[in-house]
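One structure is given below, encoded as structure tokens.
The other protein chains are all here in position, but one chain of the complex has been omitted.
Going by the order they are written in, the chains are A, B and C; count residues from 1 in each one.
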Amino acid sequence: MSLEPQELEDLKSKIGREPTSTELQIVAAEWSEHCSYKSSKKHLKMLPMTGPLVISEKGYDSGVLDVGDGYVITAHIESHNHPSAVEPYGGAATGVGGVIRDILSAGTRPIAIFDGLRFGDIEKDQQARWLFKNAVTGIADYGNCLGIPTIGGEVEFDECYSNYALVDVAAIGFGKKENLIKNHANKGDLVVLMGGSTGRDGIGGSQFASDSLESEDRSAVQVPDPFIEKLVIEAILEARNHNLINALKDLGGGGLSCAVSETADTLGIGIEMDVDKVHTKESGMHPDEIMVSESQERMLIVTNKKKLKKLQEICKKFSITCSVIGHVTSGNLMHVKKGAKTFANISTDVVANAHLLDRPSKKPAYLDAIQKEKKLKPITNLSKTLMRLISSPNIASKIWVYSQYDHEVGIRTVVKPGKDASVLRLDNGKFLSAKIDGNPKQCYINPREGAIGCFEEACRNVVCTGAKPIGMLDHLQFGNPEDPEIFWTFLESLKGLTDFAKYFKIPCIGGKVSLYNETPSGPIKPTPLIGVLGLIDKKPLIPQKVLDGDSLIMIGDTKDELGGSEYYEYIHKFIGGNCPKVDFAESKKNMKSVLDLIKKQLLKVCHDCSKGGLAVAASEICMTNQIGCQLSLEKVPGEKLSDDKKLFSESHSRYLAVIDKKNIKKVEETLQKNKVSYKTIGKFTGNKIQFNHGKNTVIDLSVDKAQKAWVSSLGELVTHG
Amino acid sequence: MKVGVVVFPGSNCDRDMFHVLTDVFKLDAQYFWHEKGLPKNIDAVILPGGFSYGDRLRAGVIAAHSPVIADVQKMAKKGIPILGVCNGFQILVESGLLPGVLLKNTSLNFMCEWTNLIVENNKTPFTSQFKLYQKIPIPIANGEGRYYVDDDSLKQLKKNNQIVFRYENVVNGSTDRIAGVCNEDGNVVGMMPHPERAVESEINPIDNKPSSLIFESLLSSMGVTH
Amino acid sequence: MATFSVHVTIENKPGISDPEGDTILNDLVLKGTHKNISKIKTAKMLKFTIQEKDKKTAEKKIQEICDELRIYNPMVSKVTIDVFE
Partner (left out) sequence: MATFSVHVTIENKPGISDPEGDTILNDLVLKGTHKNISKIKTAKMLKFTIQEKDKKTAEKKIQEICDELRIYNPMVSKVTIDVFE
């Protein structure tokens, strides 16, 4: 763990002397990219962060939204990429643990987990399969043990992640507004560390996350202990109920160094602490190790002498250790002692505020060439193509994953995983809908439009349940930011997200930046991941059984936008082409119309078109309902295109709606009134998925056969190779 | 009428169960922490699901040594209705209150899915309102849910009518598709699926009435008319 | 008093199936190039560190603990105890 030479100079000039070794460690941890956001912070400010529902107070590690009637939800997103790439089980599990503590630190109970998983090509690559399987088990073991349902996520495979892993986890919390922790502290207050013991495990983790994998630090392996985390959650919430917490902070990257300096800095206080008071796993740990250890399942509490006894009783009840490690002082110094001896005594605004950088950026050379279309080999048997797509790892059902996650515990899950967004019921009678989405294939071809596409897709998923998007989380994952071309892709994505967020008035309520995601063969594709939260005041759309005679309406235009599509990449092995672009006005109109229709209870099912395009989206409705469908390609709204492009284009802003015959008129009225591009393109009947063009049958697939492949192929691939 | 919900370190379906008892069935429910005893005036005891002690060593085995279990045992002898759900079932088995053992699912994975149960014994305090062989759509969520007994014990179970629930289909490799059993007297029942997740129509995509009968049965056994 | 390390190996009794061992064998090992493996059995081990006066007592104590605390479930598992100094 070390500082860059100029950072060291900067530190020396700020404190006016040579730093001690402990100070160096503390500052190096806090000034690492992971903790300080030094490359990104200046730019992140462009995102809109406020809105009528956003509650922002100092010291929250998660975003807070007012959902009415005295209730709030909190949300946060994190990744654990580097640790998961070397120890997928523990890395993924402790990733869940970390994001849960962010939710907890606002004083809310975690009620849902999401996971976004990305690995190399599991069809060819045994290492990727091993990473995937173990990451899933890690998330399952951790979330299930906590009793927090994992209700959604996504899984994607792409060669750009070979020998690497992206493990993103998001969490949602819920609570009463009055119970939010109002972070404050007074001189003389006590600083308490509670939870797991501090050990040598995970030393240097945040530095590790900011280095590329080659310089891997083996001590950064963390062993998950969900049992302690569960006890920590219950103890914190009980202490909160007794009003014993003045300020609360979770320990994550940078360990005590970050938690103590950031708490002191945000509250404008000083903290004096003694490393001898910290409960440790092993004896003989050096103060530096104690300060930067990233041992899991720990929380920092500021309380006072009067409240301490009750706090200790609660910890005792749950058999978790809590140590008074220090107290609040006036001034702004972080004073670290071991017994009587001082090891660090440094101003917290120096520690907590790294020098922010203005990194150079330059448009990558590859981008112009890659958007050119290529002449593809014509396909004679599109039924076979669709079957291959349906069984492909990126499109096949993810049931093998989410059935390992307890997604029912907490008895809130109204719409379960496996559809678009999942929906939770809230205590005030409203419903919360959420989904995370990424699309590195599109982001690689066009970083700006790709990022916007992820945002719109997450919105679409939430809209399909009848929810209005009220907040967004972004997780920006890129390679080495010191490379101007990579930094350019970061900025482009960020600008795209900002434009979309502003146009739709969806505030960004939190996020995370993860840089230096480099695999042995180069940087990952730009991988922004967007989480969208939606609120439903009255009734969600719970998908109803599709019956013989129901109609299929398609909303939104299909365009010649197959760049980054599964059709180009999986079937034709072609990376490039025209990336789908979101037309903001059209997107808004379509969202609004779908929400109108759902509110009027005119839809039985609503599903968005994404990966695999219309062909896959329509097949998914057939397969989940075990019913056939007759579709007419000539009716598909949009540009004039060849059949394969109509089937597999991944244009945004498109929805498929299943409608009972008797409601067709009313539906059309609404759509016409809103001037939306739409058409009735099919009718459900029989047991075949059939796409016709005029009199020609272009695709003819048995629903049964397709469904079997869709449901089982991912699990088969993982378990039996 | 008081129902005790026992909470162990790591229980995580306690609050769900409490909600169902109090908000849905208007029962007077109360939490009891595993370190304390149970008061005499309790009319029924429920051991909820979760991961007591993180499922370490074996699901349920550490919790089975909790102080509260001695009282649960006494109440069982007195004929008071006791229900263990999921981890609660595992605890009852590990403390010897119910026969058999719960092993890792044959898939080796945690399984969370909806399945159908068949009521095989409608003489227990938790099944009296069912028709025999009635079907219950209900979710399971467990990693160690494969019920196992050897052939002789299975004969005993059948002879004493101790098999309370079977899965309609083979779900996880359980002996004879057993999903829930009772003690010889019939007042202690354990089941792997989660009835508390299935009694409200809002979260039950199939039919919430059958699962509700588990709680209706309890009410009727305690002499409460609903 | 001396310190002993006592290894308790818990494994399924003969006749009780071991899906985990079977899976490792069939889906992992036999799929590879190693055809000369005919069986894999899984077991769990607990390594106790105990203070006792002699080896014999240490073994006896650990056996007692295993039985009393149900470290293994006698219905399906058996234990083997090995003491090291």
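The definition used in the following text is that contacts are C-beta pairs under 8 Å (C-beta built on N, C-alpha and C of every residue); 3 or more make two chains touch, one makes a residue touch a chain.
Quick caveat, the model's predicted, so the values are computed rather than measured.
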{"item": "Neighbouring shown chains of the undisplayed chain, as defined at the top", "value": "A, B, C"}
{"item": "Of A:Met194, A:Ile228, A:Leu311 or A:Val463, the one touching the omitted chain in the full complex", "value": "A:Ile228"}
{"item": "For chain B, residues in touch with the removed chain", "value": "9, 53-54, 56-57, 61-62, 65"}
{"item": "Touching residues on chain A - with respect to the absent chain", "value": "86-87, 89-90, 130, 134, 199-201, 218, 221, 223-225, 227-228, 281-282, 319"}
{"item": "Where the missing chain touches chain C, by residue", "value": "3, 9, 11, 21, 24, 28-29, 32, 34, 36-52, 61, 65, 68-69, 71"}
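Simple rule for what comes next: only the chains that are shown with their structure count from here on.
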{"item": "Interchain centroid distance [CA atoms averaged], chain A/chain B, Å", "value": "36"}
{"item": "For chain A paired with chain C, centre-to-centre distance based on mean C-alpha positions, whole Å", "value": "41"}
{"item": "Shared-contact residues (touching 2 or more other chains) in chain B", "value": "none"}
{"item": "Residues of chain A engaged with two or more neighbouring chains", "value": "none"}
